[in-house]
Structures are given as C-alpha cells and as structure tokens.
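Take a look at the structure set out below.
Let's turn to chain A:
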Amino acid sequence: MVPEIYYITLSAILFTMGALGVLARRNALIIFMSVELMLNAANLAFVSFANTFQQLDGQIIVFFVIAVAAAEVAVGLALIVAIFRSKHSIDVDQMSNLKG
Partner candidate 1 sequence: MHLSETVNTGFFFLAPWIIFAPVVGLLVNIIFGGWFLKRSWGEAAVGTVASLASGIAFAVSALLAWSLSAAHGEVVVVPFAEWIHIGSLQLDWTFRVDTLSVTMMLAVSGVGTLIHIYAIGYMHEDVRFKKDEKRYQRFFVFMNLFITMMMLLVSSDSYLMLFVGWEGVGLCSFLLIGFWYDMDTLGRPSWANSNAANKAFIANRIGDFGFLIAGFIMFWAFGSFQFDEVFTQVGAIAPGIITAITLFMLVGVTGKSAQIPLYVWLPDAMAGPTPVSALIHAATMVTAGVYLVTRSAPLYSTVPAAQYVVALTGALTALFAATIAVGQYDIKKVLAYSTISQLGFMVAAVGMGAYVAGMFHLVTHAFFKALLFLSAGSVILGLERGHHHLSHHEGHQGHEGSHHEEVRRTEPVEVFDPGDMRNMGGLRKTMPVTFWLYVFGTLALAGIFPFAGFWSKDEILLDASLHYPDIYWILTLAAFLTAFYMGRQIWMVFFGEPRHEAAAHAEESKPIITIPLMVLAALALLGGGLNLPGAHTLGHWLEHTLGEIEVPEFSLMVAGVSTALALAAIGISWLVYGRNPLKAEQKDPLKKPLGFLFTGMENKWWVDEGYKWLILDNYVRLSKFLAEVIDWRFWHDWFHEKIIAGTYNWLSNIALNKYADQQGIDAFANGLGEWTKEVSASLRRVQNGFVRSYALSVLLGVVLILGYLLLK
Partner candidate 2 sequence: MKFFLEPLTLLTFFPLVGVLVLLFLPSDKKNLLRWTALVTSLVTFGISLWVLSMFNASNPDLQLATRYPWITVAGWNIEYHMAVDGLSILLVLLTTFLTPISILSTWAAVEERVKDFMLFFLLLEVGMTGVFLAQDLFLFYIFWEFTLVPMYFLIGIWGGPRRIYAALKFFLYTMAGSILMLLAILWLGIQQGSFSVPELIEMGGIPADIQLWLFLAFAAAFAIKVPMWPLHSWLPDAHVEAPTAGSVILAGVLLKMGTYGFIRFNLPLFPEAAIQAAPWMALLAVIGIIYGAAVSYAQQDAKKLVAYSSVSHLGFVMLGLFAMNPQGIQGGILQMVNHGLSTGALFLLVGMIYEQTHTRDLKVYGGLWKITPVFGSLMLIVALSSMGLPGLNGFVGEFTILLGAWGAGMDGGVLGSVLFAGFAAAGVIMAAVYILYMFQKMFLGPEGSIVEEVKKHGHALRDLNAREIITMVPLLVFIFWIGLYPKPFFALMAPAVDKLVVILQAAMH
C-alpha cells in the first residue's frame, strides 16, 4: 500500500508543473496542455483522498471533472483553431486586443 503522501506529492508536483507551464509558455496549445495537467493533478488528489477516507465523493467528482475537461478540450481546441485561422498564430501574447 502506497502511502497517500506520495500521491499528494505527485499531485503537487504535477500541479506546479502545470501552473508554471501556463505562466511561462506563450504557445496556446502548450498552455492548454498545462491546464490539463493541473486538472489531472487535482484529479489525482481527489482520488487519493477518496481512497484514504473511504468515501466515494471524491471519485464521483473526478468523473465530473473528466467530463468537463473533455468538453473543455473540445471547445478550447475549436477556439484555438479559430484563432489560428484569423491570426495565423497561436501566440497568446499577440492576443491583446482587449487591453484597457
């Protein structure tokens, strides 16, 4: 039995990687993947805690998250494709039309 602290640590590492990816990278696709990473880090934390406390809630939430993430991927990718078509670039720093 792997102690849950491992899972939590892994989750924290994954999350941090995801967060750094979002902050540091300019490529929209990469940012996208980083967000996925963060989501899955959170999923991992849910599952591990659910296992620890012997409650199903966490695992149910994970299913929801997966479903939402799938939807998000679909919409997000579509948006990225649309942006690429009009701007011929997916560099997020160039998308600053709404700046104040």
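Note that in this section a contact is a pair of C-beta atoms (placed from the backbone, for glycine too) under 8 Å apart; a residue touches a chain by one contact, two chains touch by 3 or more; residues count from 1.
As a selection rule, all candidates are chains of the complex that A comes from, given by their letters.
Values in this document were obtained by computation on a predicted structure and should not be read as measured data.
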Hey, among 1 or 2, which one's touching chain A in this complex? 1
Touch list for chain A against partner candidate 1, complex: 19, 22-24, 26, 31, 92-93, 95-100
